[in-house]
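Missing here: one protein chain of the complex. Every other protein chain is in place.
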Amino acid sequence: MEFKHKDIIALRDLGKEEIELLISTAENMREVNSRDIKKVPTLRGKTIINLFYESSTRTRTSFEIAGKRLSADTVNIAPSNSSATKGETLADTAMNLLAMKPDIIVMRHAVSGSHYFLSKKVGCSIINAGDGAHEHPSQGLLDMLTIKDKFGRLDGLKVAMVGDITHSRVARSDIQGLTKMGSSIYLAGPPTMMPPGVERLGNVTVCNTMKEAIQDADVVIMLRIQQERQGKTLMPNTREYSRYFGLNPENVKWAKPDAMVMHPGPINRGVEMSSYVVDGNQSHILKQVENGVAVRMSMLYHVCGGGNVE
Amino acid sequence: MNLLIKGGRVIDPSQGIDDTLDVVVENGLVKEIGKGLAAPGGAEIIDATGKYVVPGLIDMHVHLRDPGLEYKEDIISGTKAAVAGGFTSVCCMPNTKPAIDNKAIASYIINKAKSDGFCNVFPVGTITQGMHGDRLAEMGELKESGCVAVSDDGKPVKNSELMRRALQYAAGIGIMVISHAEELELVGEGVMNEGFTSTELGLKGIPRVAEDIATAREIMLAEYVGAPIHIAHVSTKGSVRIIREAKARGVKVTCETAPHYFTLTDDAVRGYNTNAKMNPPLREADDVAAIKAGLKDGTIDCIATDHAPHHLDEKDVEFNEAMNGIVGLETSLPLSLKLVEEGLLTLPQLVEKMSCKPSELLDLVRGSLKAGCVADISVIDPAKQWTVTEASLASKSKNSPWLGETMVGAAAATIVAGKVVFSGR
Partner (left out) sequence: MAGETIKTVILDNSGIRRALTRISHELLEKNKGLSDVVLVGIQSGGAYLAREISLCMEIIEGERVPVGSIDITLYRDDFKQQAPHKSVGKTDISFSLEGKRVVLVDDVLFTGRTIRAALDALMDHGRPCCIQLAVLIDRGHRELPIRADFVGRNVPTSLKENVEVIFDDQQQPVEVVLEK
């Protein structure tokens, strides 16, 4: 199996085998991260621009570390210190960056689909670090790697996902990826946060209650309640949300005894998850972050090769 | 200038004509329709064999962008696109800069169209001053200066009290109110139809009910005050049902739809295609079916294009940033002819929706080939194949979702007041 894409924009665009390849490469990349000299010369001489139109600590840092561990030169650009605030269009920014000959642009942008737009404009590889409510493929991949670490497989697992599905790019990437790998996804959340037709996105069941979703689940993925996204109309307040859709030591017992609990971060402790669960022994949240670097190394590595396709 | 249009299939619903006939035009008026007519002195002869000869098509909903936004379109380029699409008259919406909310702007448009335009241009004035939605525009003077309707098209009149008064006031003057029916709170920051496609693409959705509620409000207000209302660009199943029920009750409601609403679904947005972004947004298959049913049973009176030219810079951007709207003048005819081919409408029914009805609703004194009528005539080649390309479009803007596609059917000749202003692509 070879990876023949120049860009990684959405897990929707990738086949099962391509996703397996990205995950298996990431598994073996972890060895680099575990030793004293955490660096390999693979992407020596390559330039990676991290273009983040939305603030991010975890993802940007993770991509930066991933690039550096592969010996690429990484440059971070955030809109607050770039031309974006001066009214420059995304296309112009990209063309100007392109003139400096980067090999990969890793972008996070608030507008869904903006990476496809960018990809038509520039010749270098594009990696999506999150676009609007569309996808967040590196998060989807690292979630799958983390699940595979525990169960040794992804097929036949019951994965519950709870929260604001409508606004979640993590949910879409997880649904796309996990469906392709053979998992079953059970969604729960207030109906105001459940987008129409979501059950058609993959092997998805929309549940009426949190209990129905979590019952006997192998994996419970809690999504962040983003107060800035939900506005005023989707729920009364975080107190009531937490009461019906928060994960706590009591309701986590509905899942299988060895179920793993995950969260893409950053966590609102006491809202979508109680601290007892966040820091409990079923939590794999930090493992997710750790796997994030390896997954992103794998993505950077493979798009560089994919760019060689004639 | 005199004309003899020979041997075409003449379809004039105003006289119940559908036959192979000749049409004689003299001094800008229709002189006679009949078999084997002789050419008047100095007449140009148009061989219309195998073509349709119909009352000049009227697009009652276009954006000419003039004055103020001439980088998108102006009266010259817009009317050039119109005649290339077979239209002899267009009604231009008032969301120009400044808006058509006073006599001076209306007169400017009428005069510029008369001196430089290719076809008739009938301006539509605003409902409210500056389209700000607080005070009624000077509808009396707008009508006097030549406006044929009022509309705040592009946005709804949010305030129901103001809309009620607008309907009453306009009825008193005898000018049609065209409603852009949209409930803005429900639209929110939506950029496409809310449904499976918006879920998959992660784009904010505009629920269909945002249009349905507004359509219902307009109808209830019109019914309450006993005034007529015309609903622009109907796109949803719900709106069609609400209008159908209202018509059955005797409410004076009429409406139009646009070719994209009976041709495309929100699947066209896939790939984040900004040329499939418009407002109201492209809907789903059951809406398309309902629009077609509404056209067939007469619920939908007219086909208008909502021709909305935008500069490349306003479309070649991220999806959320892109402006709403597509150019439609040049693709309307072939797309509408498909309805005839599908057996949904008869040719006379199509001509009614694209000429007679709009003329009647807005009192344009057109839409007929009766002797003595203004000789606005469209000669249509139903078999003409052509490809939509940036170069093939006369409009200044190229924001069409059909770029690269082959169309069947085109204007073979467009005649305005007896003058041939377009003679085939």
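Read from first to last, the chains carry the letters A and B; within each, the first residue is number 1.
Basically, a contact is a pair of C-beta atoms (placed from the backbone, for glycine too) under 8 Å apart; a residue touches a chain by one contact, two chains touch by 3 or more.
Fair warning: this is a prediction, and the values are worked out from it, not measured in the lab.
A.B. asks: In the full assembly, spell out which visible chains the left-out chain is touching.
C.D. replies: A
A.B. asks: Can you work out which residue in A:M29, A:I104 or A:V277 touches the chain that's missing from view?
C.D. replies: Only one listed residue reaches the unshown chain, and that is A:M29.
A.B. asks: Using the document's definition of touch, tell me which of A:T42, A:T61, A:T238 or A:Q282 contacts the absent chain.
C.D. replies: Of these options, the touching residue for the absent chain is A:T42.
A.B. asks: What residues on chain A make contact with the chain left out of this view?
C.D. replies: 1-4, 21, 24-25, 27-29, 31-32, 35-37, 39-43, 70, 298, 301-302, 304-306, 308-309
Basically, only the chains that are shown with their structure count from here on.
A.B. asks: Cα centroid separation between chain A and chain B, in whole Å?
C.D. replies: 45
A.B. asks: Once bound in the complex, which stretches of chain A touch chain B?
C.D. replies: Residues of chain A touching chain B: 12, 89-91, 109-114, 116-117, 131-135, 166, 169, 172, 195-198, 200-201.
A.B. asks: Spell out the part of chain B that touches chain A in their complex, as residue ranges.
C.D. replies: Answer in residue numbers: 194-205, 271-272, 316-321.
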